[in-house]
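Let me begin by handing over the structure; questions about it come next.
With one protein chain withheld, the remaining protein chains of the complex are depicted in position.
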Amino acid sequence: MRAPLCALALLAPLRVFAADVLHLYNWNNYITPDTVARFEKSCGCKLVQDYYADNEEMLAKLAAGATGYDLLVPTGNAVENLIQQGALRPIDRRLLPNLKNIKPEFMGEFFDPGNKYSVPYAYSVTLIGYNVEKMKERGIPTDTWAAIFEPRYLERVKGKVTVLDSQRELMSAALKYLGYSVNDVDQGHWKQARDLILRAKPYWAAFNAASYIKELTVGNIWLAHGYSNDMFTAAQDAKAAGRKFTIGYSTPKEGAVLALDSMVLHKSGPRPDLAHRFMNFMLEGRNSAELTNAIGAGNPNADATQYIRPDIADNRAVFPDKAALARMEMLHDLDRRLRRLLNRMWIEIKVR
Amino acid sequence: MIRLRAESITRSLVTGPPFLFLFVFFALPSLIMVVASFRYPGEFGGLAPLAATRPGEDAGLTAENYGVFFGDWVYFQILIKSFGVALLTTLVCLVMAYPLALLIARSPKRHRDFMILLVVLPFASNFLVRVYAWMIILGDQSIFLRPVNTVLAYLGVEPLSLLFSGFAVIVGMVYVHLPFMILPLYTNLEKHDPVLLDAAQDLGANAWSRFWRVTFPLSLPGVFSGAALVFIPVLGMFAIPEILGGKDDWMVGNMIKEAFLGTRDWPFGSMLSIMLTLAVLAVAAAAAWLARQGTARA
Partner (left out) sequence: MRRTWWLWGASLATYAFLYVPLTIVVLFSFNDSKLNAEWVGFTGNWYRTLFGDEAMLGAARNSLFIAVTASVAATVLGTMAGIAMHRYRPRLLPFMVLTPVAMPEILLGVSLLVFFISVFGEQSLSLGTVIVAHVTFCIGFVAIIVRARLAGMDESIFEAARDLGATPWQTFRLVTLPLIMPGVIAGALMSFTLSIDDFVITFFTTGAGVSTLPLQIYTMIKVAVTPEVNAVSTLLMALTLTMIVIASRLAPDALRGQG
């Protein structure tokens, strides 16, 4: 027994003793391997990534005291949270000459007026994706949240609809449909939203945050509440797989949640110098455009437009026009009492 | 005298290391979390400080988390449903595992290694990948389901929708926990003396009688071990209901995960976990007591 065990010990991971290592804590698949390779070559350093699938996961890990990350890429409300906690290091604008590339409408957001801590990276919209042919066949309108909330439409696609398994996202969709703001904290409005959700729930197949891309592409699901870059991927995959149907996606006319992800420096990061180089690198239009071309991520970089594939640049769901943008909102963080209230409501939604 | 000293040294040597390890790496951390269940949630997530650093801030200890649990029937409801799922999974595992464990135990020694290997091998792959494989098998478009549904459609019956359902959750749970039932059962059955069965047969017992009155009672410690190793993890699971479950398949594990990773309400999550742990320990104690009654009567 001993010999094979010794052999296995030799497989033990060798520490990477690279002198220059940058630790990036990022969403999965939020930077292409080509971009990483080019960055590593340009700075002569190594980029080590850890991944999270959800802001909350990242915040939970950081709240417990995990350290060692130079850069994070949180969404707006998470940035707000981190700034208030004092967990971030201010950015040094002198090291970011490319910051001017960001479109002005994405600078100075509520979570960091003055952009003292954050540099915009990419954005996505929470909308509905669908099987175009099936929606037409069943006569379901695809430009409104009614598609996932109204029983008169849902009964035609019963069991073929999924919604996001996220408290804030689902409540936001309901609130928007009812005509309220996504950051509305009026309990009466919340109760209305809850009832709307409970009325629609019997027709839904599942609360699904992960595999709806695949399910749409395969044809198990015909209508999904999800993120714009996921729907882009689903549409690409369906085409690549030669499906007889197409996947479409659109932002409902009542409005939607816009999620702007920004690069921030964690105060415990050992290499802020490398972090600034990375941020400046990603602020170059060419590098920023790579992500958009790969996953259809919204791009706040004006310099990137020339490098973006025309079909994506023309896609109103990825690059909304001014009118649509005005109807979109970013999520603000809730304080702990409201989080608890929402959680209680969520449990009710899940159980009833 | 020397024998007694050797005995007590041995006792310390054997009991000591595991006890020490678990004390440091389990008991102490758990104590931290037990205290956490009596604290307020932090403003940004995590825990509020024990001493107030700003006036008007909630700090210190409180029983409000437990008040929330006992003040609302919905938590009990989820707990009971989760127990139901766990119980069903355990029973199905038992029924599926027993014949296999029996077969392996009674096979010639040279075959047993291989048969055990076959049991354990699937579980050297990755949990998520296996669960995803079930999504493929149970999805509407799967090659297994499509012919079945075509036939059903022909007969005018509603097509089966197996994915995103309680059925899928149970299948996934059973699949993932089966070896935890097979292995303990096997290690117990393996030491049954075949002479006992021969004796029973000579006394006129038929096959079922031999099983039910000789084999099964002797195997009870293995059954209970296996049941414990299935029932308990199933209770805390969230991944399978999340991936394979439908809108009505939320379990207590999902609720706990939501508390830690969704609402960032650690005190609430700690409280729920402790309630779950206590419930499990209560069930385990009851089962152990029943087992002792059973063996006392045997």
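Order of writing sets the labels: A and B. Residues in every chain begin at 1.
Heads up, the rule we're going with is that contacts are C-beta pairs under 8 Å (C-beta built on N, C-alpha and C of every residue); 3 or more make two chains touch, one makes a residue touch a chain.
Just so you know, these numbers come straight off a predicted model, no measurement behind them.
Across A:Asp20, A:Glu133 or A:Asp237, the single residue that touches the chain missing here is A:Asp237.
When the missing chain is restored to the complex, the residue among B:Leu88, B:Ile137, B:Leu160 or B:Val214 that touches it is B:Ile137.
One chain of the complex is left out; on chain B, the residues touching it are 6-7, 10-11, 14-15, 17-19, 21-23, 25-30, 32-33, 36, 96-97, 99-100, 102-103, 106-109, 112-113, 116-130, 132-134, 136-137, 139, 141-143, 175, 178-180, 183-184, 186-188, 190-191, 197, 207, 218, 221-222, 224-225, 228-229, 232-233, 235-236, 238-239, 253, 256-257, 260, 266, 269-270, 273-274, 276-277, 280-281, 284. Contact between chain A and the unshown chain involves residues 1, 3-5, 8-9, 11-13, 16, 21, 23, 25, 28-29, 48-53, 57, 61, 64-69, 209-211, 213-214, 217-218, 230, 233, 237, 240-241, 268, 295.
In this section, only the chains that are shown with their structure count from here on.
Looking at the complex, you find that chain A touches chain B at residues 54, 56-57, 59-60, 63-64, 81, 84-85, 159, 162, 165-167, 201, 204-208, 210-211, 214-215, 218-220, 335-336, 339-340, 342-344, 346-348, 350-351.
Per the touch definition, chain B reaches chain A in the complex via residues 40-46, 68, 72, 74-75, 77-78, 132, 135, 139-141, 161, 163-164, 242-243, 245-247, 250, 254-255, 258-266, 268.
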